[in-house]
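These notes concern the structure reproduced below.
What you see is the complex with one protein chain gone and the rest in place.
Chains here go by letter, A and B, matching the order in which they are written, and residues are numbered from 1 within each.
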Amino acid sequence: MTFSLIGRCARTGRLGLGITTFSLAVGGRCEGVAANVGVCKTQAFPNRTNDPLGIKLMAEGYLPARVMEMFASNDTEHSYRQIAIMNRDGRIAAHTGPGCRGWAGHEEGTDCVAFGNGLVGPQVLDGMIKGFLSRPDDALEHRLMRAIEGGRDAGGQGTPDAHRPERSAAIKVVDRRDYPDVDVRVDVHPTAVAELRRVLEEFKLYEEFYRGRDTDPAKAIPQDVFVAQLKAKRA
Amino acid sequence: MTYTILGRCAKTGRVGIGIATFSITVGRYAHSARSMVGVTVSQAFANENNNAIALRLLEQGFTAKATLEHLKANDEYFTYRQIGVIDRTGAAAAYTGPGVRGWAGEVVGDNYIATGNGLVGAHVADAIARGFLAEPDSDLEHRLLMGIEYGRDAGGQGTAEEHKAERSSALLVYSRHTYPDIDLRVDLHATAVEELRRVYVEYKQYEAYYRHRGEHPRGAQSQEAFMATLNTSAA
Partner (left out) sequence: MTYTLLARCPLTGQVGIGIATYSICVGLYCNGLRGNTGAVMTQAFVNQSNNPLALKLLAQGFMPGHVLDELKANDPYSEYRQIAVIDRVGRIAAYSGPKNRGWAGHKVGEGYVAMGNVLAGEHVVDAMAKAYEAATKLPFERRLLAAIEAGRDAGGQAGNDGHLTERSAAVMVYGDYDHAELDLRVDLHETAVEELRRAFEEYELYRGYYKERSKNPKDAMPQFAFVETLAKKKEVAQ
C-alpha cells in the first residue's frame, strides 16, 4: 500500500517524486529519480531492478512507453507491479498490474501522474492531483508535498473500516545537477506525512545557506550562527 | 560539523557509509556508494558535485588516491572540504582542508575511513574507528552504525563548553545489486543517532519480508499478517 505522484514543473523542467506508504523507509527505494533523464518508480510488490534499469533506458533515449514494454518482457511477475514513468519532456507511462492488492490504480493529470495501491478508493488519486494542481506556480517540492497531503486527506490507505497510517514518506526533486535539488525523507514515523511537512519546511529555511557553503565557503557563516539567526527570526 | 565512517567489507566487497551531523537532511548528499566500486563522502563545506564525480572515476578504474586528486583539481575551494574515498580494492584516501572548522581530521585504516570536523577532539575520530572495528565479523551496516554511535558517545561535535547535537544521520550499504542493500535516513531530529538506531532496529525486522515480497509476489503474505507475527503495534 502506497500512494505516489510524479510531477514536472513545466516552467523550469524540474522533475520530482512524492511518495508515502504504510511500509517503512520507502525513501530508500527511490533510486529512479535522475536529473535531465526522468523519474521511474515501481511499487506494490516492487521489483528493485526496475528503477535503475528504467533510468538507464531513458538515458539511452527510450520513451517511457517502450521502457514499460521492456519491463514487461524482463519480469515474469510484471502483473504484481505498479509502475509509473515520466521522462524529461513529461511523457508518461503507467501500469497497475492485476496482482496489486486492494484498490489500486493510476491517473494522469497536467504534468503529473498519481498512482497508488491498497487505497480506500480512487478519491485518493483525485486528492493527490488536486493537491498538486492547487497552486501551480509554486516550486515543485511544495506541489509534491500538497499532493501527498491531498492523498492522505482523501483517505489514504486501507479500507473504510481499517485505515492504515503513513509510516514513511519522501520527496525528491531534480533539476540539472547530478544530485537532487530537494531530497527529504521520513523513514519510520507514526504520522510520516505531517513529519515530512515539518522536515521540508525546515530544509527550505536552510537551503540557500547550505548551497552557499558549497559554492562560496570563504564567505559562509558558521552554522550555529545561522541557526541562532533563524531562532531570532522565529521569535 | 559532521562525523562519518566509510567502510568496505573485505570479505564480501560490500561498501557503505554511516554519517551524523549537526546539519539537517545529511542523507541527501551521502548517497555516495556504488555496488562493488567504492564509497565516498564530501563534507564540511560540502561540495555536492563531488560524490557523483568520484563514483564515476572509481567505476572507470581510478584509485582512491587518483580520484581525490581529480576532485582537488576540479574545485577552487578545495581547502574548505573534507573528503574520503575508498576504492574497490579497499584502498583509502582522505583529506581535510585547512579551511575546515573546529577540530577536524581522519583515521584511515584497512578498508575504512573515520573522518569528522567540528568535533570535540581527535578522540572522537579514534572512537569511530574503534566502533567500526569492534565486531569485524558482523555485517557492514552493523559495523557502520556502531562507528557512529561510538563517535557520539566519545563526545561528537562542538567544543568542551558547547556540545552540538546530531540533527540528521544516515546509513547506506551496497552489495552487488544496482540498488542498495540498506538505505536509512533521519533527516530532522533532536537526537538523530538514537533515532537512526531506532529506525534501524525497526527496519531490520522487515528487511527480509520486503525483499521476499518483491522477488516472490505470488502468494506473498500481506504486511499486516507479517506484522502480526512481530507482535508490534502498527502505529
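Observations
What we mean here is this: a residue touches a chain if its C-beta (ideal position, glycine included) is under 8 Å from a C-beta of that chain, and two chains touch if they have at least 3 such contacts.
Bear in mind that the values here come from a model prediction, so they are computed numbers and not experimental data.
Of the candidate positions B:2, B:35 or B:223, contact with the unshown chain belongs to B:35.
Among B:163, B:177 or B:216, only B:177 touches the chain left out of the display. Touch with the chain that is not drawn comes from one residue among B:31, B:88 or B:213, which is B:88.
As for the chain not pictured, it touches subunit A at residues 49, 52-53, 56-57, 70, 73-76. Touching the omitted chain from subunit B are residues 13, 35-36, 61, 88-89, 176-178.
What we mean here is this: only the chains that are shown with their structure count from here on.
One simple way to say how far apart two chains are is to compare their mean CA positions; for subunit A and subunit B this gives 23 Å. Chain contact summary for the complex, subunit B toward subunit A: residues 1, 22-25, 27-29, 45-49, 51-53, 77, 80, 99, 101, 164, 177-180, 182-188, 198-199, 202-203, 206, 210, 213-214, 216-218, 220, 222-223, 234-235.
On the side of subunit A, the complex with subunit B involves touching residues 1, 22-25, 27-29, 31, 44-49, 51-53, 77, 80-81, 99, 101, 164-165, 167, 177-180, 183-188, 190, 198-199, 202-203, 206, 210, 213-218, 220, 222-224.
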